[in-house]
Structures are given as C-alpha cells and as structure tokens.
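A quick write-up on the structure given underneath.
Not every chain of the complex is shown here; the ones you see sit where they belong.
Chain nomenclature is as follows: A and B, assigned in order of appearance, with residue numbering initiated at 1 for each chain independently.
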Amino acid sequence: MRNKNLILGSREFSSRLIVGTGKYRDYDQTRQAIEASGAEIITVALRRLNLDNPNDKGLLDYLGKTYTLLPNTAGCYTAKEAVLTCRLAREALDTTFVKLEVIGDQKTLFPDNEQLLDAARTLVKEGFTVLPYCIDDPVICKKLEDAGCAAVMPLAAPIGSGLGIRNPYNLMMILEQSRVPVIVDAGVGTASDASFAMELGCHGILMNTAIAGSGDPVKMAHAMKLAVEAGRLAFEAGRIPKKLYATASSPVEGLIGR
Amino acid sequence: MNVIINGERHEFRRSMTVRELLGELKIDSSRGMAVAINDSVVPKQEFDRAAITEGDRVEIIRATQGG
C-alpha cells in the first residue's frame, strides 16, 4: 500500500492530513487554520439545531473552499446512537463518509470496541464508507477491516491529550497486517509526533486539538501540513539504520599532516 | 399535539408534516440539516409527506464544528 495518494473507499486525496473543526476561537480562525493545514477532508459533528436561533450562519457557511466533509459520531456511547447519527449525517450532508466513534468511557474517551464493531457492521451494510476510531489493537483493527471498513483509525493516545505516539509497536503490527489505510486518530501533540507516525508507515493522520489548542492555530496547522509531508517523504525515502557507534561523514583519506 | 423536539416538549394545535413543522419553527431546510422521527431518519424528499403525530420524538440536527 504505497500509493501516492490516500485512498478512502472510492475516493482519492492528495493530502494525508485530516483535520477537525472543533475548539477554534471563531469561524475565521477555523477557516484560516484549515487552509493552512492543506487538508482536503475535515470532520464535523452533528448536533441538535438551536430552535431559538435556527438560521444563524454555521461553520459550513464560513468555509470558503469546498472540503470533503467527514461527519463524526462523537458523543455516542452505543452502537444504536452512532448508527442513527450516521444516518442523519448522510441525509444532512449528502455523503456516505463517516468517522465512527462509540465512546466507552467518559474520562479517557476510549472507544467501546464491542459497540464499535456492531455499528461498523451495520453501517457497512447500509453503504457507508466507515472510518472507525478504535484502540490500537491489531485484533480489533483486523475485525474492523474484515467488517468492510474503508480504513482503521487507531488512537495514538487519548483524544486531546497531546501525548504523541504512545505505542509505536502496536501501530507497526497493525500496519503490517492491514490492507486498508491506517490513519492515526487522536493523541498527536506536535509536529514531530505527526512526522513520526507517518514514518512508521501510517497512511494519514486525523487531528484537531493539537492545532486548535496550540498557541497559534494557523501557524501550527502549517507546521502539521509540513510535518505530515516530511514524515511521508522520509518513510518513502527509507531512513538510515540506527547504530550505536559513529561513522565519519568526511573522507578518512587525505587527512592533513598525517 | 404534544411532541418532543430536540429533547424539549412542544405543543401544536394540529398534527403536521415535517415540512410544515420546519415552517412553523422557521427553519431553512437547507444543506447541513436532517430530521429523525422516533429514531428513524426522514429523507428530505419525504418532508412533504412524513407526518408528525402525538407523542413523536423529533430530532432536528445540523452539522457543526467538531473533531
């Protein structure tokens, strides 16, 4: 799976960075940060319309460019809730793409993998392009792939924690087995985390807090764009092996005065 | 007719279609919005026909910022 582009379902994307739209100061900052990130896919949440002010301009009205929207099921704790949310998303946004989350624990926001699998199986049957947020467990990732998911999106660390890639070994095992793209979802804290994930061979990264929560979201979005590209290029180039001892970079012949 | 809309109780004189309800609530049924009645999504093309009746739970959602 060394495609030049990121392939999700029947679609192809040249950016490997997917960004969330939450937690920005305002819509202007959201728009600028997304532009700086170079992302083609952006996640959105679905929430109840405010009946007291039903027609105020929303996020989508502010984004100048057309992005591929990836509705999420954030906040769902059961397969049933998540499936309903996906169906609403398809109707609202006219897309089959969904970022499937089923939360299992409020404190860690770790997924409930039983409910997740259940929802994924249902949604695939209904024709959704399912991108599931899951734990970095090769067994669960395999089941999600077998269920027909278009990618697997293991967490690298808790959502919003910024802890980075806590367990590269699990990602390596998932990458080795996987026949669908592996997208790191959650946990990235800074640019080097993004590069590192891509160097492991991950096919993409989804992030939100690392950009929106930084001191300068537009600048950090730009950093993340470059970091994802850098990591991908480094992966494709093939890094030097690690070794304990030194190797001279300058010729050892022709030394002066010897 | 009593219905629950987005978790809150509303009272109307008569039963309505989804289209009528949206009109009543002054909601523009544009892109980025969807409706479910009792956990079943109502496709947009059904808005004119789908009826809301006594006791229904109606969800009216739209896309918003999220990660």
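Everything below uses one rule, namely that a residue touches a chain if its C-beta (ideal position, glycine included) is under 8 Å from a C-beta of that chain, and two chains touch if they have at least 3 such contacts.
Keep in mind that this is a model prediction, so the values were computed, not measured.
Q: Although each chain type is displayed only once, what is its multiplicity within the complete complex of this file?
A: Listing the labels with their copy numbers over the full complex gives A x4, B x4.
Throughout what follows, only the chains that are shown with their structure count from here on.
Q: Express in whole angstrom the distance between the two chain centres, defined as the mean CA positions of chain A and chain B.
A: About 32 Å, centre to centre.
Q: Tell me, which parts of chain A touch chain B in their complex?
A: So the residues of chain A touching chain B come out as 20-24, 30, 43-49, 51, 54-55, 58-60, 69, 71-72, 74, 80, 84, 87-94, 159, 207-209, 212.
Q: Mind pulling up the chain B residues that touch chain A in the complex?
A: 5-8, 25-28, 31-36, 39, 41-44, 59-67
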